[in-house]
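Take a look at subunit A:
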Amino acid sequence: MMLKLSIEKMGELFQRLAEGRKLYLPLDRGGQVDFGPWTPEAKVRLDRLKTIKSAKDFFFPQTENIVSFKRQGKDISIIENRDAEEPFVVFGVRGCDARSLDVLDRVFLCDPVDSFYKARRENGVVVSMACSEPEETCFCSIFGIDAADPQGDVVTYIIGDFLYWDERTDKGRALTETVKSLFSDASGDSSLVERSRGEIRDIVSRLPLCSLSLEGFDGSALKEKFGSPLWSELSQACVGCGTCTYVCPTCQCYDIQDFDTGHGIRRFRCWDSCMYSDFTLMAHGNPRKSQVERFRQRFMHKLIYFPANNDGMYSCVGCGRCVAKCPISMNITKVIKALGVEVNV
Partner candidate 1 sequence: MPINEEGAAFKPLIVAFCCNWCSYAGADLAGSSRLNYPVNVKVIRVPCSCRVNPLFILRAFQRGADGVIMCGCHPGDCHYTSGNYFARRRMALLFSMLDYLGIERGRTRVEWVSAAEGAKFANTMNQFAETISALGECRRLEDIRCVESEI
Partner candidate 2 sequence: MHADERKEAETIIRASGVNVRKCMKCGKCSATCPNFDEMDIHPHRFVSMVEEGDIFALMQSKSLWRCLSCFACVERCPRGVEPANLIEAVRLEVIRPLAGNRLRPEAIPALLDEKIPQQLIVSAFRKYSK
């Protein structure tokens, strides 16, 4: 059932949503807009389409404790040290980020199940929001994502002076129950919502990157793409930083490290980037010795390996963060264009 709320009362909504659980939503952090925990003082920024990082952080945080070891004399004991499980809501997730959770589910929920991720996934409710003003860096549509009708436990729209609230799942319905009293019924506004969706889709169709074609990017092209001479040219400017990976909503590689606190050992996992020279470092060294190989790995993974292993699902959702943030303006769209063109010729 579609509900609505005057945007003036959003503060009350957030207050309610934050009762008994954490509420994460796009906030102003030193002039930047990024997801953060809501507080009454926090400056909520729903006007900016893109947060610096994605909603991935709440399901797969950058660092996470796994276990600890403590030594006493010559004895070592193992101590559970997982972060506490607690319910939370992520509000204002855009269509691309909402879809990214499907990609992460494929990785972490398949056997063997990642219990850390699973627990967070179960505890988290996703309240997505339709995009109002898509940007030129967006290309979600080529992955079949509808910016105007995102997935999520609850989907919201801001149209005019109202926030429209549309529950989609059981989790979403349960959440709705806790805030329902603030809303009024909006069943009658469905044509208004539909019109707004149409406007967004119209803009999306005019976005420059939405004309990209993914034709030829599938498992059958593995050898051909892998062996392409274009990789060296595409990667030559790459500085090997991890910006693209860390702002990416679907990158899911991590490293496990031990930290000696002086009183014991903390084993934790943290994001890792395939762009780094010490990624998957083994005794004999790095299996991908040059930046060309590391660069190729990232895009081959997103565009070829992942879909080949996951029923054609690409591990890119077209959010465009890497397009906006790469220090040298190299990104997946340039790769798709370059390698796709080669196939067509």
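These made the cut because all candidates are chains of the complex that A comes from, given by their letters.
Observations on the model:
Quick note on the criterion: a contact is a pair of C-beta atoms (placed from the backbone, for glycine too) under 8 Å apart; a residue touches a chain by one contact, two chains touch by 3 or more; residues count from 1.
Predicted, not measured: the structure shown is a model, and the values here were computed from it.
Looking at 1 or 2, the chain of this complex that touches subunit A is the one numbered 1. Those residues of subunit A lying in contact with candidate 1 across their complex are 68, 70, 79, 81, 259, 261-264, 266.
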